[in-house]
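As you look at this complex, bear in mind that one protein chain is not there, while each of the others sits in place.
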Amino acid sequence: MYASEPTAIGGEKVGTAAMADDRIDQIIAQHRGKPGSLIHVLMAIQHANHWLPRDVLRRVAEALDVPFSEVMQIATIYKTFSLTPKGRHEVQVCTGMSCHLRGAARLLAAVQRLLGIRPGETDAERKFSLETGSCLGSCSLGPELIVDGTHYGRMTPDKAEDVLKLYR
Amino acid sequence: MPKLHSAAELEQLRADILASRDAAKPCIAICAGAACHGLDSLRLVSAFEEEISKHDLGAKLDIRATGCHGFCERGPNVVIGPSNICYFEVKPDDVADIVTHTVNGEVLGRLVYTDPATGQKAIHLDEVPFYKQQTRLLIGDNIKIDPLRIEDYLALGGYAALSKALFAMSPDQVVDEVKKSNLRGRGGGGFPAGLKWETAKNAPSEDRYVIVNGHEGEPGAFMDRALFTGNPHKVLEGLIIGAYAIGAHQGFIYTRHDSPQLISHIERALVQAEDYGLLGGDILGSGFRFTVELHFDVGIFVSGESSALMHSIEGHPPEPRPKYIRTSVAGIWDKPSNLNNVETWANVPQIISRGADWYAGIGTERSKGTKLVSLSGHVANSGVVEVPMGTPLRTIVYDIGGGVAGGKPLKAVHLGGPMGGSIPQQLIDTPLDFDELAKLGAPIGAGGLIVMNEETDMVEVARYLLEYLTNESCGKCVPCREGLRQMLKILTDITSGKGKSGDIAQLEDLSDVTGAACLCALGKTAPDPLHSMFRYFKDEYEARIAAGSAAK
Partner (left out) sequence: MSEILLQIDGKAVKAVAGMTVLQAARAAGIAIPTLCDHPDLEPYGVCRICTVEVEVRGRKNDVVSCLYPVARDLVVRTRSEKIDKIRRVILEELLAHAPNAPDLVALAQEYGADRDRFAKEPSFCILCGLCVRYCAEVKQKNAVGFIERGVRREISFIPEIAEQECWDCQECFAICPTSAAQAAYFLTEALAFPGKRKAHAHDVSR
């Protein structure tokens, strides 16, 4: 429904770092007045900032002359966009058809257990975010775990534990 | 790099490139395709570079990081040209040995292919069983191309087809050639490309557009990415030829956002093509102008549907359009828009170069040319395979694919992903053909072929595919959103032992309505996997339901 701005435990606003703020300003300025660039803009901001704060989305709507409701629809319809801060490490488990046949469900269950979160969630310390992907295009390596873009193929629940240890 | 202003200049450049290269000089091609990249093949590339520089062998050996070779199961793959010695499962520790052997003109026996049954070794690419039975017209060039270097594509004859189209053929003649070839869409529709081009060309409008659908959302399909990442210029050349034929001056490439390699290779190809005068204003001095924009799907399957894709290019949410007007007549911004799949576009240059008659000589009566197949699942040799249409599935699964992993019996193969179907082992001699497979309820789709062994739970497969579509539906229309939700509930109950008698009838009832009344192809074809299950595996479903009821 209506989400309030997330805050850190100490009360400081978990918002954008100063450097990312400048980058966001740049991105928005570049596409001012171009409603067709909405997806490019959101992608660029997600990439630079790792999430899409609501006030940034309002600025995008205003700058690109797109109804805020449409910006919200696009920001929520795609898996890649996050309206809450993502963790330092982004973990993906491929749940494509071939990976599924090779045991991805078991791998996902193990990863959920190890990280304590479900797909679409981020843990409380903002260390890890988990997402499923389908299909990630390297079916021969299935089942696969991808952490920050690095592929770990032919995974088992035990191997997954070793991999995640590298990032703790 | 001065722009090329004529066909003659292009040929001169090509001759210069070839003259500057020593065809006999050994070249170490390291696969950096998706799976090999995932096995850290870029570390291999660095290791080779270091080794060569350490021993100052640059004059004796070339190395090249390439796109997907195809034999993903046995990666990281390395091929030594020009005789194409194949090394498999190469590790950084092997690098020194490979370099030494190559310099000495010898073969490193321990890394060549060994037949698991006979122990027989196969050294060269065309001797390796996996590759031997294929006809690699599209993917075969991957081992010879560094995707970041247009010169490699030019050295192989790249852009000669474009030159021929622009200077020796009229747009109408190009359309006719593609029609004559009977090239059918490779993305899943199987619609004759030439007819679509003609519709877009003749629709009344000032502007028209051409689009590459590089979305490749079908789970288990990875050949478009292998082709596009490994040889972006081939796809681009096809697109430019199509634009010329149709009269489009603006093109769009729509692809996934989640492969940095794919994105950088496409971007680089667009820049290089423009630098050389093969894209942009006054292409090759012909007067024809054409530019291309790159757009992304950010994570939803339905955005691969053509009207949803076009909506997304316009900057709107990727929702399919319910209107009854073909996108080739009114697509992006209501202008005629011709959308084709990556593989379809990649077929175009060879059709122009070698002619429609040559192309129509490959394949079956109504399915022409070769088809890329992503072979995966419980198969021994997963990877990207290319065979002529009409090839029996048995050849693909057993002779090329090496049969079922672990020697287990085959239960079924699945084609077409969540919009396709499963056929049982008894039908394994069916030829790879649009119409033959559609008749059996397992349409080719994009070309993903998933092999399933005897332990596969066919009820779970249908449940999985429905769950996938439920998560990927845009949710706009009732029979899709609600119909899939209810079908998924029933299938989940059956798989968790809570099946009830009457479940199959319920599923059929819901399937009928979803299949007939949905707004787009995602919803309409969503029940198809289930239909194939009822056609071929009904007893498994009935037994599961009976067991579930019995368990109460």
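Residue numbering begins at 1 within each chain, and the chains themselves are lettered A and B in the order written.
Definition applied: a residue touches a chain if its C-beta (ideal position, glycine included) is under 8 Å from a C-beta of that chain, and two chains touch if they have at least 3 such contacts.
Since this is a predicted model, take the numbers as computed values, not measurements.
**Student:** List the shown chains that the missing chain touches in the full complex.
**Tutor:** The chain that is not shown touches these displayed chains: A, B.
**Student:** Using the touch definition up top, pick the residue from B:I28, B:L510 or B:M533 that touches the left-out chain.
**Tutor:** Counting the whole complex, the residue in contact with the absent chain is B:L510.
**Student:** Which candidate, B:E198, B:E343, B:E436 or B:E472, sits in contact with the chain we can't see?
**Tutor:** Per the contact definition at the top, the residue touching the missing chain is B:E472.
**Student:** Suppose we count only contacts with the excluded chain; which residues of chain B make the list?
**Tutor:** These residues touch the chain not displayed: 300, 317, 322-324, 470-479, 481-483, 485-486, 489, 509-510, 512-513, 516-519.
**Student:** So which bits of chain A touch the chain we can't see?
**Tutor:** The list for chain A reads 1-2, 58, 67-70, 72-73, 76-77.
In this text, only the chains that are shown with their structure count from here on.
**Student:** Just how far, in Å, is the C-alpha centre of chain B from the one of chain A?
**Tutor:** Each chain reduced to its C-alpha mean, chain A and chain B end up 26 Å apart.
**Student:** In their complex, what parts of chain A are in touch with chain B?
**Tutor:** 35-40, 42-43, 66, 70, 73-74, 77-81, 96-98, 100-102, 133-142, 144, 149, 151, 153
**Student:** Would you tell me which residues of chain B are touching chain A in their complex?
**Tutor:** Chain B reaches chain A through residues 34-35, 37-39, 72-73, 75, 216-222, 225, 257-260, 295-296, 298-300, 312-318, 374, 376-378, 382-383, 414, 417-418, 448, 450, 452, 456, 464-465, 468, 474.
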